[in-house]
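All protein chains of the complex are present and in place, except for one that has been dropped.
Read from first to last, the chains carry the letters A and B; within each, the first residue is number 1.
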Amino acid sequence: MTAALDVKGLTTRFDTRAGTVTAVDDVSFSVEPGRIMGLVGESGSGKSVTGFSILGLIDEPGRVSGGQVMVEDTDLRTLSPDALRSMRGRKVSMVFQDPMMTLNPVLRIGDQMAMAVRVHEEMPQAKALERARDALGIVGIPSPEERLAAYPHQLSGGMRQRVAIATALLHRPAVIIADEPTTALDVSIQGQILAEVRRLADETRTAIVWITHDLAVVSSLADDICVMYAGKIVERGTAEEVIGQPRHPYTRGLLDSVPGQHEPGARLPQIPGSTPQLSHLPSGCPFRNRCPRATQVCTTLPPFTSTGGHSVLCHHPLEVS
Amino acid sequence: MTDAVTTPNIAPDEPVGPPVETRVTRLKNFWSDFRQSWVAIGALIVIVTLLLLSFGAPLVAPQDPYDMAMLDWLDAFLRPGTEGTGGYVHVLGTDNAGRDMLSAILYGLRTSFTIGLSAGALALTIGITVGLTAAYFGGRIESVLMRIIDLQLSMPAILLALVLVALLGQGVMQIILALVVAQYAYFARTTHGAATVERGKDYIEAARSTPLPTHRVLFKHLLPNVMPPLIVVATVQVASAIALEATLSFLGVGLPLTEPSLGSLISNGFKYIHSDRYWLSIYPGIFLMITVVAINLVGDQVRTVLDPRHSR
Partner (left out) sequence: MFGFIISRFLQAIVVVFAMSIIVFVGVYAIGNPIDVMIDPAATAEMRARLIAQYGLDQPLWRQYLTFLANVAQGDLGRSMVYNTSVTGLVFSRLPATLELVLVAIAIATIIGIPAGIYAGYRPKSFASKAIMALSILGFSVPTFWIGMLLIMGFAVELGWLPSGGRGDEGTFLGISTSLATANGWSHVIMPAVNLSLFKMGLMIRLTRAGMVEAMQTDYVKFARAQGLPDRQIVFKHVLRNISIPVVTVFGLELGSTLAFAVVTESVFNWPGVGKLIIDSILTLDRPVMVTYLILVVILFVIINFTVDIVYARLDPRVRLGGTK
């Protein structure tokens, strides 16, 4: 099966006054149709920038400086700006974190969605609105006809996020990049949206990249997981492999600091230190000065080692039991 | 369990936010950001030069334009670059009373700066007091004070100043007073706006919950955080005070010509606009324009640098 999205060696740099910062460093992964890939990392790890880089939506002073982004059979990186624009929303679309901000507050839901329909397919407004209504129905919005005439502020946060997802789905894209779409929502709403997304992926065969910092969410939702640290993917595998048998010390640390799986009252383990600033990375392995397993060799860049589909970027990976 | 309470869930030696800035580093950062614009640097140099020249006018200027004894009717309307009876060259010419234009301009600039800076400083002080009082006490005090401010701000400053000067009479003190009354409201609104945003934040709540006296919370905690927008407003308002004074003098309700400000000099020159005696109005006008624009350019860069959204 060909992958819906195949990213190879994607690199994005930002030119700041302090120098050039590599926010996305040689990132590679692929997602097959109908599968959900969780892209996990702390804030500042470059996971959102990866999402924007895939769509070619990096603004000054940033730029995608290398790599390949294959969506079905097209390399987005080789397209002209206009051809790339016509891919966005049609072949690959994106959903953002805060549903309060992603919809234009002064335009009706229907008008916003119809605009997104008609930019890629010529059709009368009435037909575009029908398409929008159907999309709202698909994501489980009750009485979609009425919602078309509503303004964003008249809907709840969960509803707005559904509208955003419906908008992303309008052209049945091969790939949807979801940038923490449930972080701003209540836990109960979050559960509903996750179930909906799972169903959509299965039914529409859309490949989904689910960007999040929440391991609990990905472990219940994702088929595959990539763990990002300081712009690099440090571990990649199926959800069972990464969650069940993490090999990178960082992944281990993340999993250990999730509350709930420990004895009540016990001190929660934590990763010492904090996410490094990208402009002040240590040489070699970026995790080494927070890593319990670091040795002298970690001052050199570690290689990617794989067992089956499970890869890890580490000199001293944890043993598979 | 006390252990769990006192230890935050983050590594204690690594602060989460940006590194704490001391006052000195903040100033250094400000300067290094400010420097980025050569236009702003140029404007700053211009302002400093003009300040030195105008306040040093008694030493620099070839003539004291206040001293009627030094004026000679024979020198009237000399073209720029002509030598007068005083035995020196009038670089910018002379006016209808034989006043050396360069001297008059430098003295006038001094008056303009004095008026602009004192009006700005006074308006700032009053504005901060009113704005902070309103924001800190809230309730009825706030709504009454802000209603007055809004009402006043809906009147254009020029009109207010015009009526006030007509009411108070001509003179430097009167003009300063009129400008202060016309301008303090801008500071009050800015202070109030910034302070109400800050008021909602936790650190003020925290400071208030301690037995600190009110004025300490106001001036030690609230004020430093509302300073950045105030600095920007202050630069703009000093420029606008200078422009306003010039406008009032031009309209004939400001300073008399015996006390030259840039406005009264231009106003005087305006009478001769249809003859070819352009230098009477053009030169003071150029100085006025350069002064006001330079202050605004500096203010503009300060705004850019202090804007929290401004990327470092």
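The definition used in the following text is that a residue touches a chain if its C-beta (ideal position, glycine included) is under 8 Å from a C-beta of that chain, and two chains touch if they have at least 3 such contacts.
What you are looking at is a predicted structure, and each value in this text was computed from that prediction instead of being measured.
Among the chains present in the display, which ones are touched by the chain that isn't there?
Contacts of the unshown chain, counting the full complex: A, B.
Which residue, A:L10, A:V40 or A:L55, contacts the hidden chain when the whole complex is considered?
The single option touching the absent chain is A:L55.
Who touches the missing chain here, B:L151, B:M173 or B:A206?
Going through B:L151, B:M173 or B:A206 one by one, B:L151 is the residue touching the chain not shown.
In the whole complex, what residues of chain A lie against the chain that is missing from view?
Touching the chain left out of view, chain A contributes residues 55, 57, 60, 85-90, 93-94, 96, 98, 101-107, 115-116, 119-120, 151, 153-154, 156, 164, 167-168, 170.
List the residues of chain B that touch the chain left out of this view.
Residues touching the hidden chain, for chain B, are 151, 154-156, 158-159, 162-163, 166-167, 239, 243, 246-247, 250-253, 266, 270, 273-274, 278, 281-282, 285, 288-289, 292-293, 295-297, 300.
Quick note on the criterion: only the chains that are shown with their structure count from here on.
Roughly how far is chain A from chain B, centre to centre by C-alpha average, rounded to an integer in Å?
Chain centres of chain A and chain B, defined by C-alpha means, are spaced 50 Å apart.
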